[in-house]
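Of the protein chains in this complex, one is absent; all others appear in place.
Chains here go by letter, A and B, matching the order in which they are written, and residues are numbered from 1 within each.
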Amino acid sequence: MNLPATDIRTAPAEKAPKRQRHIAEEFRGKFYVYFCVLLMIVIIFSIVYFIASRGLAPFIANGVSVKEMLFGLKWNPEGDPAAFGALPFLFGSFATSLLAAVIAAPLGFCASVFMTEIMPKFGKTLLQPAIELLAGIPSVVYGFVGLSVIVPFLRDTFPGQGIGILAGALVLSVMILPTITTIATDALRSLPSGLKEGSYALGATRWQTISRIILPTTLPSLLTGVVLGIARAFGEALAVQMVIGNAPHIPHSLFESATTLTSIITLEMGNTTSGSLHNNALWSLALILLLMTFVFVFVVRVLERRVKR
Amino acid sequence: MGKGKPVEMKKSFVMLLTLVFALALAACGNNSSNGSDNASSASPSASESSSASPSDSAGGEKLSGNVLAVGSTALQPLAQAVADKFMAEDQYKGISVQVQPGGSGTGLSQVSDGQANIGNSDIFAEEKLDADKAKELVDHKVAVVAMAAVANKAVGVDNLTKQQLVDIFTGKITNWKDVGGADQKIVIVNRPASSGTRATFEKYALGTKTEDLQGSIQEDSSGTVKKLVKETPGAIGYLALSYLDDSITALKYDGVEPTADNVKTNKYPVWAYEHMYTKGEPTPEVKAFLDYILSDAVQSGVVVEQGFVPVSEMQVERDAAGNVTNK
Partner (left out) sequence: MRAKTVDRIATSVIIGVAVLIMAVLAALLGFLLVRGVRHIDFHFLTSFPQAIKTGGGIGPQLFNSLFLLVLTMIITIPLGLGAGIYMSEYAKQNRLTDFIRLVVEVLSSFPSIVVGLFGLLVIVNTFNLGYSLLSGALALTVFNLPMMVRLTEQSLRAVPREQKEAGLALGMSKWKTITSVMLPVALPSIVTGSILAAGRVFGEAAALLFTAGMSSPRLDFTDWNPLHPTSPLNPLRPAETLAVHIWKINSEGLAPDAPEIAAGASAVLVIMVLLFNLGARWFGRVLYRKLTASK
């Protein structure tokens, strides 16, 4: 922000010795880039600080126990006695995002193998843009399609109401497919070609080369993609909320109404007054989401370190 | 690289930054004028709004300023429609009314903290806010919303008694054949526990708080509830009267049809006020808007059009505790 001001001030110094101008220029530039980086650090710390300041309040001021929040089964913040068991939400979040990864990961791997090993040209001109387009479709649109297509389909095909963990996971799996595929494709492309050629030269078939050479060598990168996909699924809010049903219970089947951390937050945040215990408990859930982000980033880092080795 | 290019780049860079800076300044400037609203003093002198009304120079005491109403999603369409009409009226040209949905809770906290001039709410402030905070707020009841239990068309039931409803929503009855309908499992489409609509339904239709049942669906928005009830076999839910149509069955309550006329006499008891709260007495421009909403033209016009019951036509009155008195 200070750049324009300093710029005007140094403008008359045009005739000053070249070196001095360089130093001023360099100083301004450095000042600016340091400012940008500092701003980013400030943003992240303020996010963590503000969310924690609200999210920790129920534990500190109201004596809600962390254990109850993480392992309690009953969520009824306005009941008497109030209950703050968030396990059903945690379960729902993990179940939907892991199931989505289980569906999307094999598809993503196949797609990336197709693009790199089987039909690179077709893959590059058609499949890759198609998958990038999937990434660009907004999540509300996915929710809309999920509610109008997937839910009725599941309701007619399986017992139950159609909504539930499977509906959520199906919607999410399409959403995270691009993440998994893109990273897997990058990893496969960056594989030294000698490795593959050696395998083919030894008389291995394409599948043998893929399954015994390519997949094992690129496994950490593939997993990175999967973890990033799970992270995205974990934090996705609106699309899931539209198709999951939102009952605060651990469901008995994949076709029974369940809920996630994000959907309970979007559902209840507007209905509670800021500062109330109920509202703060929702901030605690947001804090859990935040902490999970750190966990996911950590896992990705560990995996990346293995790639480098 | 030509020599002109870098210079151009730099120039545009600087211009960008200046723009950002200008925006930030504009933000601060506007902000302070908003701030004066918060201190519950009128801000008729807010420069941007008075200059927005060049045509009304003839009038003697024209009001001007910004009114921000935040809150209930159920009240938002009505408030927005009234605001549009209000701003189109010649004498109120200088007032800009903005309506934001965001939930009753958000509305109450924002008006209580002074960020909004009006807090829209489906329920009494006493039920959500701390007593001392609720005391500072002044209630303006602008309309009455009635709710009907609705069911999927195929369940074969069009009337439920209070006891039957309670049994369904507490999970004692799980099949429509037990209330005289088809042999079909009941699917409950409820609202989240914090919802004002649910609070009203539980208080006046069920008379008891209910727990969330395993397998029940919870949706906060009327549109989704309607869609699910329409499409899911055996579904039951509840909706404001404005959402009722032929695609779902509106259930009678103890034999009483959910109509505006039955609501006015409290014969049909499942209704609630739509509130617009102000912090302290309203400022002149807020008052002008509230008076406008309560005027006969609006009450018998837009309010009825949108499926609400005019508050002026209610023959009974009800307080926060639920005690009903005849007017």
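Just so it is clear, a contact is a pair of C-beta atoms (placed from the backbone, for glycine too) under 8 Å apart; a residue touches a chain by one contact, two chains touch by 3 or more.
All of these numbers come straight from a predicted model, not from anything done at the bench.
S.K.: Going by the contact rule already stated, which one of A:V64, A:L99 or A:I131 would touch the omitted chain in the full complex?
M.R.: Final answer for the missing-chain contact: A:I131.
S.K.: Check the options B:G180, B:G207, B:G223 or B:G322 and report the residue that touches the missing chain.
M.R.: That would be B:G223, which touches the missing chain.
S.K.: Touching the absent chain in the whole complex: find that residue among A:N246, A:T262 or A:S276.
M.R.: Only one listed residue reaches the unshown chain, and that is A:T262.
S.K.: Which chain A residues would touch the chain omitted from the figure, given the whole complex?
M.R.: The missing chain touches chain A at positions 18, 22-23, 25-26, 28-30, 32-37, 39-41, 43-44, 46-47, 50-51, 54, 106-107, 110-111, 113-115, 118-119, 123, 126-127, 129-134, 136-141, 143-145, 147, 149, 174, 177, 204-208, 210-211, 228, 231-232, 234-238, 242, 262, 265-266, 269, 274, 283, 286, 289-290, 293-294, 296-297, 300-301.
S.K.: Against the chain that's been left off, what residues of chain B make contact? List them.
M.R.: Touch with the absent chain occurs at residues 1-2, 5-6, 9-10, 13, 16-17, 19-20, 23, 26-27, 30-31, 34-35, 48-49, 51-52, 66, 68, 70, 73, 76-77, 80-81, 83-84, 87, 96-102, 110, 113, 115, 219-224, 242-243, 305-306.
As a working rule, only the chains that are shown with their structure count from here on.
S.K.: Just the number, please: Cα centre separation of chain A and chain B in whole Å.
M.R.: Comparing mean C-alpha positions, chain B is 33 Å from chain A.
S.K.: Using the touch definition up top, name the residues of chain B that touch chain A in the complex.
M.R.: 13-14, 17-18, 20-21, 24, 73, 101-106, 108-109, 112-113, 128-129, 187, 192-196, 209, 211-220, 224, 227-228, 231-232, 235
S.K.: Within the complex, which stretch of chain A touches chain B?
M.R.: 1, 3-4, 7, 75-79, 147, 152, 155, 161-163, 242, 245-249, 251-252, 256-257, 259, 264, 267-276, 278-279
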